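Rather than the whole complex, this shows some of its chains in their spots.
Going by the order they are written in, the chains are A and B; count residues from 1 in each one.
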Amino acid sequence: MIFLATDFGLAGPYVGQVKAILARRAPGVPAIDLFADLPAFRPKEAAYLLAAYAGALDPNDVLLAVVDPGVGGDRRPLMMRADDRWYVGPDNGLFELVRRRAKRAVCEAIAWRPARLSPSFHGRDLFAPVAARLALGETVAGDPATPMAQDWPDDLAAVVYVDRYGNAITGLRASALPEDAAIQIGGERLLRARTFSDRPLGEAFWYENANGLVEIAVNRGSAAAWFGLGPGAALQVETPG
Amino acid sequence: MIFLATDFGLAGPYVGQVKAILARRAPGVPAIDLFADLPAFRPKEAAYLLAAYAGALDPNDVLLAVVDPGVGGDRRPLMMRADDRWYVGPDNGLFELVRRRAKRAVCEAIAWRPARLSPSFHGRDLFAPVAARLALGETVAGDPATPMAQDWPDDLAAVVYVDRYGNAITGLRASALPEDAAIQIGGERLLRARTFSDRPLGEAFWYENANGLVEIAVNRGSAAAWFGLGPGAALQVETPG
């Protein structure tokens, strides 16, 4: 199975062009849209999302991820095998958190190049064919490589994604926080809840979302609108005692 | 075939995570996105849409529908077999109109539970595996159940969905109205047309849409913008004589 996680947007031809390549080169392998709207131009925030949502991958599945403002420049194309899953994308930190949390991870710079490589769409021209081959169990030429170093924290006290309901997903793993931690944001102090329906209508809280991340939410309301949140917005964790 | 109708939004990882489960558990069964943007938190409006658009199902197809603000609370998970189609989702009225209009419908509370059930994402953890099994013709453990009673009308004189063009779909079946009925909305009185191109540019009208519902439209314009319409907006039906 191939998972797509990009900042291409749902609209427009980009995801479709990538899927056409996958369907031609790896026919019968399902291509699943995980994110088409990763935070645009922000590999850092995206990296925390990917580490949490890559839990959907089974062994030998491939995650093709592209948030790549440096496309066509000198950043390297990367393939990483981590805990028996494949990760394909630009070497700009996108897989940094997946790598740190893996029991075992091996990175290679992709050496293979297509006959025609546009300077602005490596997702279609380079990463998609590589993902297709890896999904089929084929090998792709590469050179051992250490990914570009990133001085990012293990958990990020900031919003990394706002969903349709206005829930604000953060880069913090709930398991890294004490049960009774509070989140300070926009002058308010939010306590933990188990799920939406445990709180009165319109009340804000934080909870561990279905992929293990701290999420700021309002029961039947929009936390993003309430607190004015978007990707990159900082928050503080307050631990009692 | 499995149809998805949710309020998860097109963006973000929710639909993809559900489809990954379906692709793993019911490989080769097409999963079709019918709605990813049912009115958020509004099972009532969604119920009228589902009853009209479930016409796309053939016998043994499955409709997996989730508008579920009460997820993780005490509302029951439901599976319904109605006129040889399967419906899977929360017991909050989502399938109320499908059930009323069916020749024969049998409801069960889903008794099966997955090994891990998150309190906020039953779409992925519970409803998707159930939908996959039903699509494969397998059985799922359940208990006979009467769905929660809803005192909703058989046709809803309100907007239930606004599409990309700004057309406002209502909860009224056109077949329930006389041919010469008028719709009162925003101080205007709209007459029936057969289709867009029958009216001058910019003129508002109502018509029977391709799924049998009354729809308020403007030829090459946005009825929603013109009249300020969104899900829940009320209208009046005026029948001559």
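The rule is simple: a residue touches a chain if its C-beta (ideal position, glycine included) is under 8 Å from a C-beta of that chain, and two chains touch if they have at least 3 such contacts.
Predicted model only: the values in this text are computed from it and were never measured.
Chemist: In total, how many chains does the complex have, if 2 are shown?
Modeler: The number of copies making up the whole complex is 3.
Note that only the chains that are shown with their structure count from here on.
Chemist: Report the inter-chain centroid distance for chain A and chain B in whole angstrom, where each centroid is the mean of the CA atoms.
Modeler: Chain A and chain B have C-alpha centres separated by 30 Å.
Chemist: So in the complex, which bits of chain A are touching chain B?
Modeler: 1, 3, 10, 30, 32-37, 53, 56, 58, 161, 163-165, 194-198, 207, 209-211, 219-220
Chemist: Help me check something: in the complex, which residues belonging to chain B touch chain A?
Modeler: 7-17, 19-20, 23-24, 27, 37, 40-41, 69-73, 118-121, 124-125
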